[in-house]
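A protein chain is absent from this complex, but the other protein chains hold their places.
And now, chain A:
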């Protein structure tokens, strides 16, 4: 098994304080390994993006990280907790070690600055020792890698198409060659053709630059193809984690199964699309026990009283899998 690069441990995020607080992310433990693409999937409101913002400490108020740690393992150095970094250290950590590609391809670039200004200022902030021509060369090279010609450097964002803007953002995310790139629904605002092109490019770039990806999306079909491992989130918790092929063929949690049944397969036998009945839970009034039990076709008494623990399922003795469900055979071994 590969070495970890980012370990998220017992991570909790609340919106608001005190009794009114809404717990958006609960006890999430997740490990991203070096060179891997980890997919994070779930419906809207399941806490995926909140987790991404929390890990990088970018949560806008009233979001509060109420517990947990995020251990970053720099290559060839001692691991440290991102939550314990001082402001200046955090600024140095951001983008140089962990960069983010955000949801809104359209609004991620500042409309009044040129592409070059926005690419160069991040290089200047993190590598002040580079000479200006060297910075420009680096930015141009990166844009070339993502398929943007160097003469677009001096363009303003409104002169680029949505796909080009997202390429620029991906290029910008890689310009400092970070260890981790968090992608928060990077292709949601784009059409399917552009989605495919960008993802193909991303796969290529990843082989070349060898970074790890935390890929957040509600599109599980995308992850099945693209990710090495997939974690499924529901109601702020991870409910299942497995290698993507295994999750696709043999999902254990009823919610994962529901998600997989919500899109058609391109190959293989036809199956009926069923979707998931009901709607995502209201975070202000979570159901007791397993948050999924009101929508679960297999729920029984225990589901509504006890919160299932994420663990290696007894039926599949595979340390790379875990699931949080009370159904027979899925209960943790120990």
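By definition in this document, a contact is a pair of C-beta atoms (placed from the backbone, for glycine too) under 8 Å apart; a residue touches a chain by one contact, two chains touch by 3 or more; residues count from 1.
In this section, contacts and distances are computed from a predicted model.
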{"item": "Listed names \"Sulfate thiol esterase SoxB\", \"Peptide/nickel transport system permease protein\", \"Regulator of nitric oxide reductase transcription\" or \"Ferredoxin\", with the criterion being the UniProt name of the chain not displayed", "value": "\"Peptide/nickel transport system permease protein\""}
{"item": "Contacting the left-out chain in the complete assembly, out of A:20, A:107 or A:161", "value": "A:107"}
{"item": "Hidden-chain contact residue, picked from the options A:71, A:92, A:150 or A:312", "value": "A:92"}
{"item": "Those residues of chain A which, in the complete complex, touch the missing chain", "value": "56, 58, 60, 90-96, 99-100, 102-104, 107-114, 121-122, 125-126, 156, 158-159, 169, 172"}
